[in-house]
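Apart from one protein chain that is not included, each protein chain of the complex appears where it belongs.
Just so it is clear, A, B and C label the chains in written order, and each chain counts residues from 1 on its own.
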């Protein structure tokens, strides 16, 4: 699974993107966020308030209840401030 | 009193403006419209539905109840279609 | 709130340039977050019209637009406001009216432009006569009840 990060999520995690192999028990977006938080200080800081994290799968917004695809690009980012 | 006319009010009356001496009993805009209607066919056609006629005195909108000034420019016209 | 901005108002036969009017309101400004332009254009009404002839009441047209624009500048915190209204014979595709509203914030600029257009429609002394595509004069464009009704939105 390719993960991409933006704005302060990217800054706190310390990388723009990475490819991870998810354990089988990680099935939803919410579970992905919980799993990532265990991966280190930067992840914990980025995801300490998971409810504010916005998520897109393959360029489409999804909710935290959404099931992850077998493959694809999952993006994590703060609330958007376009316009 | 100077009277000016616009759009179909002007076309029906057949002139752009005129100066009239009002009889003393013509004190309000409504009375002016009634008095003008007697002045000929064109006036009657222009003012047959006096309630749709919009009036300005010295470039400011007024109601039909407004008292006429001693002197000034009174404009009669149809509902506006600006913009 | 700061003093209301001084609106720029012009009534003219000539065309206008929206980009130039934006530039006039915004040049050198670092406090403007939103600029809205509204351009009203002449339509051919499905091929029926050759032109619109815009008659206006000289003097009152400018005074009245200024009153409307000053009311907008009192209601919303605007950095700048320009209104240009043309008169004379205008062909389909030609510009009729321009409103430019600049503000720190988007809602003020959008609402001010919306307000201006509603009031220009029903309260600025202009009248439109149709010239038909087949030649000859058509009717005077009638005011619409919905345009008068639109003013209610702003009476609060």
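Quick notes
Note that a contact is a pair of C-beta atoms (placed from the backbone, for glycine too) under 8 Å apart; a residue touches a chain by one contact, two chains touch by 3 or more.
Since we're looking at a predicted model, the values are computed, not measured.
Taking every chain of the complex into account, the absent chain touches A, C. Annotation: of C:35, C:60 or C:124, C:35 touches the absent chain (contact as defined above). Even with one chain removed from view, chain A keeps its contact list with that chain: residues 4, 6-8, 56, 59-61, 75, 77-83.
Not every partner is drawn; the one left out touches chain C at residues 17-19, 22, 26, 28-44, 46-47, 92-93, 104, 106, 109-110, 113-114, 117.
FYI, only the chains that are shown with their structure count from here on.
The mean-CA centres of chain A and chain B are about 72 angstrom from one another, to the nearest whole unit. For this pair, chain A with chain C, the centres built from the Cα atoms lie 48 Å apart.
With centres taken as mean Cα positions, chain C sits 26 Å from chain B.
Under the contact definition stated at the top, not a single residue of chain C touches 2 or more other chains.
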